[in-house]
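Since the structure comes first, as structure tokens, the remarks are kept for the end.
Selected chains from the complex are presented in situ; the others are not included.
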Amino acid sequence: MSKKVVTLGEIMMRLSTPDYKRFVQTESFDITYGGGEANVAAALCNYGLNGVFISKVPDNALGQSAINHLRRYGVDTQFIARGGKRLGLYFLEPGVSMRASQVIYDRAEAAITEADISEFDFDQIFAGTDWFHTSGITPALSDKAAALTLAALKAAKAKGITTSLDLNYRKKLWSAEKAREVLTKLCPYVDICIGPDATLGFHTGDTDVNLADLKLADYQHVFEQVKAKYGFKYIASTLRQSHSASDNRVSAAIYDGEKIHHTKQYDVRIVDRVGAGDSFAGGLIYGLITGLSAAGAAEFGAAASALKHTIPGDMNHATVAEIELLVKGDGSGKIQR
Amino acid sequence: MSKKVVTLGEIMMRLSTPDYKRFVQTESFDITYGGGEANVAAALCNYGLNGVFISKVPDNALGQSAINHLRRYGVDTQFIARGGKRLGLYFLEPGVSMRASQVIYDRAEAAITEADISEFDFDQIFAGTDWFHTSGITPALSDKAAALTLAALKAAKAKGITTSLDLNYRKKLWSAEKAREVLTKLCPYVDICIGPDATLGFHTGDTDVNLADLKLADYQHVFEQVKAKYGFKYIASTLRQSHSASDNRVSAAIYDGEKIHHTKQYDVRIVDRVGAGDSFAGGLIYGLITGLSAAGAAEFGAAASALKHTIPGDMNHATVAEIELLVKGDGSGKIQR
Amino acid sequence: MSKKVVTLGEIMMRLSTPDYKRFVQTESFDITYGGGEANVAAALCNYGLNGVFISKVPDNALGQSAINHLRRYGVDTQFIARGGKRLGLYFLEPGVSMRASQVIYDRAEAAITEADISEFDFDQIFAGTDWFHTSGITPALSDKAAALTLAALKAAKAKGITTSLDLNYRKKLWSAEKAREVLTKLCPYVDICIGPDATLGFHTGDTDVNLADLKLADYQHVFEQVKAKYGFKYIASTLRQSHSASDNRVSAAIYDGEKIHHTKQYDVRIVDRVGAGDSFAGGLIYGLITGLSAAGAAEFGAAASALKHTIPGDMNHATVAEIELLVKGDGSGKIQR
């Protein structure tokens, strides 16, 4: 029987310009769907687990299309609530070379922002569940969404389900102060914390720390502080060096309270930048839930994240075999025939 | 010097499914832009007049794209205010045969709904203006938009500018009661009234009258009542018989206070259904402003509306020569070479 | 709890030319997926029932893609076997006006042709099932497929499940003699028979009868003979007059052993001709399983079939509300806004 993982968050329609066109040039949008936790659920289904996504979408053809996209990739959507005003959207202008990708969020009054705790029967939803995952984006959407996130984490924790939270701070969504206030309340119910970005206060001392600029020696210090304060079982983070919008070096680090493990580094040529962090989270969960060590799970997550950069859309469609091959070191991209 | 016509309203991004796909099937959207009054302004520019459109769009790349679309077709956009939360959208699933077109409006918190009268300098905007046109859609969007519409009509009237209002009742936007209440206040400042649909109360007696079902003899009765109550100079309306989403018979009627003129009827095969009414309004204004009789202007408007059905998008790109040819009776569609 | 309907058959990848191009002109194919019984399952899910499809697809990315397509539209695919050599394909060149659609089947050695009865646990599959549906296409594919079809019908019948068979004779797949021999063996386990085409011997006397050419008075005679010979509860058939590849008049007839009901006729402009018969079958099953009379179910099926012609792809994405509106007589295709 496959492991069951429940994730909670927003599913948005993504409208992106084709052929490297800028917004002001395009005459069409490519449609896909995504959202941090939805992307994790889809990746886990892709790896053979039973991924369940909970959210709220409007009761119209656009909400149905979002659900259909999730179903297409195997996600169990039966607990998604229907109603509310509109489906959240985001517009994406993919970057290239030294031109950065542009994102215009269009989430005002999205259905998820008005989702009520009463619309979700956690006893039913969490029956037989092994893992619950959510992110710091969901509570940023509205006070109701924050309350829903907290309620879900509490319910999961009460049932002994492993929980993970990808902090994922987005400055376009809320202030660092508000984020810190809300997220801090979630942490007691979280086992695995991903992305303890310093702007959220997950550090001691008086200096903001940007992990990407840290030397490997410094990671452990920050992670130790976070561990000391919140007691997470594992703390993990992706690491990224942006040479340009087309070329990045990606890796990840994980801390188990004792030592830090820094994964292999991958130089990726980027087809689609979005969802790489979610792909790490999905890979990490897959690794841990299937019995890999923390280091092994982080390696799987890092390789999954690297491969995601080569796949269009928010969701990762790399197979376990492909990811394992990359973990083993074959990134030669040799044609198989 | 070309005649100057100012129109006020919303400009939306339209996202439509290609190749007769339903919403749940599509993987891309074709983008165009439209809105009743914007469509009128663009058509008038197309006919050689000086069309000016006033509205408010967000200060981002999507708002800029809407402006660029208007500029492309010659519309003067210098007075459009920038700001607000988002650009209004609408999703279109074009119908065919017995399957009706579906529209999902996504206008919540659109910039125009928050536009303030103070953002528009009517002295500057109306300098040298010959005509002002707006519709019943704009005041339906918000109380602020209704106030803006009223202010614009009053300002135009005070300057002796001819004004027209296309009532254009949309039941998805507001109730008939609310519409009647708001629109009634606009009417004293309107010279030409288009589309006096009975649901708005533009009739005496106790029976709702659907113009499309009227015999030609009945039009005059309704128009006489409207004329008696509001004193419009001209009252006009398009008339449409829907055989299917693909085949319609379209015409128009105009009343000058004395007699009613029913235009030629056109059997159209529909490429794009949206904007046909705006195209009539644009043609009617063009006709009247260039000195045609009421009947002649209505014929020009009806032919323009018929041709619009054959053109993708909200806006009419038929030329004056093409419309005049159709008015004269040549709808043979013979290739010219 | 939704009614559960199981269908058995082949799911093929369909590769069709875009923009009315002929095969020799095209540089790309549009991809969709279809097959008679898969189309029925998808339509039923679309109407809110629990549709389960059983089949066999190869264990590669193409087989997965076929499954994903079914999942997207809500079909339960958990019992589909994986393995075999290849996914069946068919190439479609859509016709228009007097040019007929061309189909090139490419089903040689498709996985379903080698599916073994042992790969399907009918006790598990049929648990809680209300209806089982298959067609005369599946047994035509191979002797193993014919044996599987028979086994499935027997198993369903043994469990008291209502069964339906759409005869669907395809001369490119097998001879009339072979078809008659194989299908006759299935009939004792069938409750509702669709499409008793005379070439299959479902008539007495010495004349082949083409239903489409029959006067309404003649239907009952043929249906009475079929009823007398096989004892089906209902016998139904679509009826079609082809004016051209673009314009057809479609309707249906159903016989309950006493009287024949001929549905409304619909003049359809065709966007996609394939799957119209499956859409009738799906609509008929939906009607009967939800308690409509035979006549009512046939009307629902005929309207569903008519609407299908306006939707790209093999599967029907019309909603129950849209179909009911058409049954009530509104085929005006008026835009809703």
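Descriptive notes on the structure:
Each chain carries a letter (A, B and C) given by its place in the written order, and its residues are counted from 1.
As a convention for this text, a residue touches a chain if its C-beta (ideal position, glycine included) is under 8 Å from a C-beta of that chain, and two chains touch if they have at least 3 such contacts.
Small disclaimer: the values here were computed from a predicted structure and weren't measured.
Shown are 3 identical chains; the number of copies across the whole complex in this structure file is 6.
Basically, only the chains that are shown with their structure count from here on.
A straight line joining the Cα centres of chain B and chain C is 45 Å long. Rounded to whole angstrom, the centroid-to-centroid distance between chain A and chain C, based on C-alpha atoms, equals 42 Å.
Shared interface positions of chain B, defined as residues touching 2 or more other chains, are 22, 24, 102.
Taken together, the chain C residues at the contact with chain A in this complex read 68-69, 71-74. The part of chain B that touches chain A in the complex is made up of residues 15, 18, 22-24, 26-32, 60-62, 64-65, 68, 85-86, 89, 91, 93, 102, 104, 106, 108-109.
Residue ranges of chain C in contact with chain B, taken from their complex: 18, 73, 266, 268-271, 306-307, 309-313, 317-318, 322, 326, 331-337.
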